[in-house]
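Working notes, structure below.
Complex shown without one protein chain; remaining protein chains in place.
Note that the chains take the letters A, B, C, D and E in the order they are written out, and that residue 1 is the start of every chain.
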Amino acid sequence: MPAIDFGDTAFILMSAALVLFMTPGLALFYGGLVRSKNVLSTTMHSFFAMGIISVIWAVVGYTIAFGGSDGPLGAFIGSFEHVGLAGVVGDVTGTIPTPVFAMFQGMFAIITAALITGAFAERIKFSAYAIFIALWSILVYSPLAHWVWGGGWLMQRGALDFAGGTVVHIASAAAALAGAVVVGKRKGYGTANFQPHNLPMTVLGAGILWFGWFGFNAGSALAANELAGTAFMATHLSASAAMLSWLALEKYQHGKATTLGAASGAVAGLVGITPAAGFVGPMAAIAIGLVTGALCFFGISLKNRFGFDDSLDVVGIHGVGGTVGALLTGVFATVAVNEAGANGLLAGNASLMLEQLIGVVATIAFSFVISFGLFKAIDVVIGLRPEEAEEEIGLDQSEHAETGYVL
Amino acid sequence: MPAIDFGDTAFILMSAALVLFMTPGLALFYGGLVRSKNVLSTTMHSFFAMGIISVIWAVVGYTIAFGGSDGPLGAFIGSFEHVGLAGVVGDVTGTIPTPVFAMFQGMFAIITAALITGAFAERIKFSAYAIFIALWSILVYSPLAHWVWGGGWLMQRGALDFAGGTVVHIASAAAALAGAVVVGKRKGYGTANFQPHNLPMTVLGAGILWFGWFGFNAGSALAANELAGTAFMATHLSASAAMLSWLALEKYQHGKATTLGAASGAVAGLVGITPAAGFVGPMAAIAIGLVTGALCFFGISLKNRFGFDDSLDVVGIHGVGGTVGALLTGVFATVAVNEAGANGLLAGNASLMLEQLIGVVATIAFSFVISFGLFKAIDVVIGLRPEEAEEEIGLDQSEHAETGYVL
Amino acid sequence: MPAIDFGDTAFILMSAALVLFMTPGLALFYGGLVRSKNVLSTTMHSFFAMGIISVIWAVVGYTIAFGGSDGPLGAFIGSFEHVGLAGVVGDVTGTIPTPVFAMFQGMFAIITAALITGAFAERIKFSAYAIFIALWSILVYSPLAHWVWGGGWLMQRGALDFAGGTVVHIASAAAALAGAVVVGKRKGYGTANFQPHNLPMTVLGAGILWFGWFGFNAGSALAANELAGTAFMATHLSASAAMLSWLALEKYQHGKATTLGAASGAVAGLVGITPAAGFVGPMAAIAIGLVTGALCFFGISLKNRFGFDDSLDVVGIHGVGGTVGALLTGVFATVAVNEAGANGLLAGNASLMLEQLIGVVATIAFSFVISFGLFKAIDVVIGLRPEEAEEEIGLDQSEHAETGYVL
Amino acid sequence: MKKIEAIIKPHRLEDVKDALNKLGVAGLTAYEVKGYGRQKGHTEVYRGAEYTVDFRPKVKIEVVVDDDLAKQVEDAIIETARTGKIGDGKIFTYDCEAAVRIRTGERGPEAL
Amino acid sequence: MKKIEAIIKPHRLEDVKDALNKLGVAGLTAYEVKGYGRQKGHTEVYRGAEYTVDFRPKVKIEVVVDDDLAKQVEDAIIETARTGKIGDGKIFTYDCEAAVRIRTGERGPEAL
Partner (left out) sequence: MKKIEAIIKPHRLEDVKDALNKLGVAGLTAYEVKGYGRQKGHTEVYRGAEYTVDFRPKVKIEVVVDDDLAKQVEDAIIETARTGKIGDGKIFTYDCEAAVRIRTGERGPEAL
């Protein structure tokens, strides 16, 4: 058994805590963007994921993702040796105790599920949502994590995804698209005013996401080493650069740079750098940020062009950002930064690009199809949407019997 | 002098920061639950504890808790060698510098005092409160910390309390009960509407508490080792499971799962696992979470049955949760997880249960009696409650000359 | 190349994340203090700094601050060898990877710029602000960082500034003063009601600042060692003590202790201890806190005496607090705590005091003069202030086309 | 019909509503207002700056009733809203010319 | 002149405003109110404690118009605010004795 390094362990313990903290951050980020009558239901989508996904992860998720790949299905899902986290206590992964690894990874499972919820905010029954993310986490997230990080087929092919560009962002965005399509538009979409009800809350959420993302990306080095430092640097610079490109475009197109634009751009940059963080240098990170920020700025208008109501722009930001990031990883990756990585287009290797593309397409297809099926099935069995009148009153009251603010 | 380990030190420094952060988190958690006219006074209860308790801790608290146990009173309080933190700089505790240890422990003193304040929110004079917690911290908290962690009699008997089930949660809940009884009910209790004024704030507070609790529980390993990882895992899983059992019962009893229920359940689970975190495996942690969540759900109705106004359910959540957790530690603890711990009921050792019970009863008795006396004494000398008219106007204005929101 | 220590690296990675988190914290701290019609523009001042300053830091800021001091200008600015963070990946600084060092330092550049914004909140054009902080960071912050930490003339003289009392607090306060003077008073200053619109937000911001300040001060040890622990302890105790002295004076002068007073006092104490954190013991830290809290309490009335509108008291808190802290470092510093430091007045060395004074005066002069020039120049070229009518409507709407709250 | 407007202390709203309900008043409208009057304001302090806040939070109730009921409504409000302390508020009565229920188009007292 | 007050469902405000605008009404004033009426309230649950909330969010519109226009305004509001479900609200009409435009001092219908 390899030795535990206390420095690495300290870092991943803290990184796991940071990634957990991203989910309350997301609750704020999303919660501030909806109308005040839905602030709690939107918040609850994220917060509840911390409960349900964690338990599922402990029971089966972890083993599906990180169980052995030797079995006949090993390219697609892990073996069931770690059901109920069996065998985890006392074991070591790399230089850290396996419980730490299992929890760090479990936090990714939570936030990924929570990200989806922006697509159907303000109009889904809580019960339907609960069933959906429980099943989605088992059927989509854990297998995907196995594909990319657990020894599955994408990992074997050599696609690079440092911290979850495909597994987290593209997967959640594809599910979000399915959700937006199947659940349908919010009542009043196109006519009513869906102005965000609390932007300071959203900006705080973005701040927490940025903070937590250091755990997410740098922590994905699984050690407190040079690589973690590089990933930290790339993460920070991409977020900053994307904020600037988003704001510049906004200023150009609408005459004003907005606070929501700054927050959205930063998140876009964080998404874009996620697959690349440990494979690129600082200037490449800035380039990735600038490009992702700009493309996500245009990405959020996709929903208008294609006519779906992705309420909080999961597709426009996480889908577009994740895809752009995965492809730009194929452009900017270099073994000069990370020997365990690969060279990309700029370093003269075009083949990585193909692997990245395969990863993107496979993830989209897998997540979209299963998500679509899940939504349809749940709709048939218990119904996805509340009554019209309930939607109008707001889900806080109709689904949770609560009121957000009594100021 | 033993060597300092930089990994361990990094971890405990960060854990101390996390535990400090729990107190502003608690300020939000509690602050969102009161009426908007009392949001600042409630917030101030927590925030002020960061000021007063820290200074007290430096002057006498630390030495009472962690001074040597050799003197005649050594079973009850530490010696006074570290008054003013004398001798702390340059010393080492375990593998970390003693200043780090002293600060980590000091953060526990703060949050414990702050927890009590939920019981008498919305109706106590700030001056009375300030005097109470100052004295309480010296007379109750520090001695208790000595009993359990500083080499005092409970530690010697072998009771297990990993991160403060008795010292923190039971002690604060017993003081809270005394406070609720002596201070009396809020004006309008039973007739007026005490609906929470800002639930998104409360949920954010719960998120920060969850995040900070990793420092609290995993940090209590005092090293970035396997044990910290196990405690981290147990903490996370218990919180998640408790959220689920609380929500399930709520759905069953009232027809809806609420956001406040999710937040309350998670906190209950965090409380419940606190004494057990380093002694149990992941499935036991889930069991502890499920049971604590359920029992705290029922616990919050105790105040109705016994007719005291524990405004923010300190007794129902920290008292019940801490007690359940302490006893379940006696059930689930196993040396398979922590050799330095002990076996509990399930591992065939019934005697631990007795020790746990003694710890619980002693803590409740000690804290309740002194707290009761303190409240009575303060009431006689300067009075505990503001004028009726001031309470009606709200304490923000009458006690602090401020207004929470001008939106 | 020296070896990387994983414990130290873990600690500085996390410290960097904490310092980054201070800026959203500052956004809340400041955001809650303005009128609700300016909450977003004030928030944006901080949040935008995370974008623009980070990119500038990567491109030129870092090398100006930490490039070599061998050149002819080496006493004043670093050489340009690290433009675009060239040479950073793969290098080691002390015991941590240089990317980690570069990012940790970059976070200081962000928060310093953001601190200034309290002086001209509620009345500056966003474009003017953006240009100002970009230039300020290059022309003032980076050179100053070189003077004090990068091998520049102040460092060579032996002035002590552990974590940025001069570079961060005094420099930003001097710029703030210039800003308040050149930008002029808010419309309605002296007659209209500038009551804070959301104090719970401000208190949360203060909590985040306190939390993040552990990364700021303890992280400035650049290692997870005894020194980090001492700095952590000093930081915490000074904040606490300053809260108490501020509240005591407030109670004495106005009859009530306020929540905003508690938050302001704590921040004052954090500012005051910043230069001293690694050079003093716990009781000296409490003394520094008590004095700084008291003097900042009086400091905030300077603006009334001298008739400038420093809206959020940057001068009164960061200017006064930073200066008091720098001078008290000259009083309390002792090599008993830090051998690499120096003895101060109490340890019988009066000469340190002189160095501290030189540092303070040089920083104020340098920052004030350049800032004043920058503001004047920007005013001439594009104008600093929005139209009167726009200021009245509020900058959220007029500068950003957004509304903070729709509750 | 008469329109009765009452400005009362916020915590009296529930009781007033219940009292009117008992009288057979089927509906009413309420909202938060700021009242200035004999009841003095208070002083707030922010970082040493003292602000005098002259307005106090009040709730305003509006209820349109048939002429016959007006007196009883007034009395019921007086009874339930009174605490005997300054700032209890006022009741103002106005003439209401017409009333319509939007849902049905019913007019006059029927609409109430 | 007549003052027309309408208490309507919040999401109908925009449409009502547009309809009045078409009629040539140059201005109006709106604010959020809490309505109590036939439309029942709802129950909320906080940590097991059930609260009945009797009031529902409504928007109140006030518009002062020339006597001639009053009927049309009323009709337009009925038409655009009606959803046919309980709680659609009421319209009340009052006499307005005088109107002044503060900016110009214009009086009467001119001021509107």
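Simple rule for what comes next: a residue touches a chain if its C-beta (ideal position, glycine included) is under 8 Å from a C-beta of that chain, and two chains touch if they have at least 3 such contacts.
Being a predicted model, the structure only gives us computed values, none of them experimental.
In terms of the touch definition stated at the top, the absent chain reaches A, C, D, E within the entire complex. Of the listed residues A:S264, A:T292, A:N343 or A:S371, the one in contact with the hidden chain in the full complex is A:S264. If you put the hidden chain back, the residue from C:L73, C:A192, C:V369 or C:I382 that touches it is C:A192. Only one residue from C:S79, C:S127 or C:Q397 touches the chain missing from this view: C:Q397. Contact between subunit A and the absent chain runs through residues 193-196, 250, 253-254, 256, 258, 260-261, 264, 297, 300-301, 313, 316.
Listed for subunit E, the residues touching the missing chain in the whole complex are 3, 17, 26-31, 64, 94-103, 105, 111-112.
Remark: the residues of subunit C touching the chain excluded from display are 188, 192-193, 389, 392-393, 397, 401-403.
In this section, only the chains that are shown with their structure count from here on.
Looking at which of A-E and C-D shares more C-beta pairs in contact, the answer is the pair C-D. Two copies of one sequence, subunit A and subunit B, touch each other mainly through non-matching residues, since under half of the numbers at the interface are common to both. Centres computed as Cα averages put subunit A at a distance of 51 Å from subunit D.
Averaging C-alpha coordinates per chain places the centre of subunit B 33 Å away from that of subunit C. In subunit A, the residues touching two or more other chains are 5-8, 10-11, 14, 198, 224, 401-403, 405, 407. Residue positions 44-46 of subunit D each touch two or more of the other chains. Two chains count as a pair here when they touch; such pairs are A-B, A-C, A-E, B-C, B-D, B-E, C-D, D-E.
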